[in-house]
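Here is the structure we will look at, set down as structure tokens.
Here the complex is missing one protein chain, while the rest keep their positions.
Right, subunit A next:
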Amino acid sequence: MIQVVCIKQVADSETRVKIGADGKSLDPSGVTWILNPYDEFAVEQALRVKEKLGAGEVIAVSLGGAGVQATLRNVLAMGADRAIHLKTNSPADPLQAARALAAAIRDLGAQIVWFGRQAIDDDAAQVGPMTAELLQLPCVTSIASFELEGTTATVERDIEGGREVVEVTLPAALTTDKGLNEPRYASLKGIMAAKKKPIDERPLELGEAGLEVVSLALPAARSAGRIVGQGTAAVPELLRVLREEARVL
């Protein structure tokens, strides 16, 4: 079975990001780049499916600048068989990304196209469903469990106050949520083997953008707290402040 995993390289959540001089993009200097954590679940699940079937191919696909290859290499080290790098230095909006991915995936004959439920940088959660739509595949988002029986996958989704069980016939697109699995650590052998696995580099011309990021801003610095008094004597004043000034009561 051929499976495709679409991955995104994102800034490590531990990185203190700075906004670039243009006021609408991140300053890439000093940023540590990682595989989007939600995508790790997608990679892991694809590898588990392949291991269980004992055969097949897992292809990782990503778009972005040259630096993306380090993250693709990590996915190859985890066990993916090959990678496709859609090379562009321009930022892509979700639909542009989905179109590029759909065009790259269409002829691969994938039975499952995996995505993380969202990227932790822009939190758009759009690329998975949009790519599925462009490929005319059924799509189940935010899956928290996965069972495969022949060409039918049974998946569970966490929904408000409960769990939804969905059956989907392959080929399908699935986006993965936390809790689906515990992603593996690449082994030393895997890292060595990854060096020899092919990354197919394809120049990418992005179509017209539908969205424009107008500006980025860091959250406002929190203002200092105020001590209204001490001990039980301060309670009436605290209640008054919460009610009248903060208006939270």
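As a working rule, a contact is a pair of C-beta atoms (placed from the backbone, for glycine too) under 8 Å apart; a residue touches a chain by one contact, two chains touch by 3 or more; residues count from 1.
Simple rule for what comes next: contacts and distances are computed from a predicted model.
Remark: of the listed names "Carbohydrate ABC transporter membrane protein 2 (CUT1 family)", "Glutamyl-tRNA(Gln) amidotransferase subunit A", "Acyl-CoA dehydrogenase" or "3-isopropylmalate dehydratase small subunit", the one matching the undisplayed chain in UniProt is "Acyl-CoA dehydrogenase".
Contact with the omitted chain, checked across A:A124, A:A186, A:I199 or A:V241, is made by A:A186. The residue touching the chain not shown here, chosen from A:N74, A:T88, A:Q111 or A:N181, is A:N74.
If you put the missing chain back, the residues of subunit A touching it would be 14, 32, 70, 73-74, 77, 184-192, 194-195.
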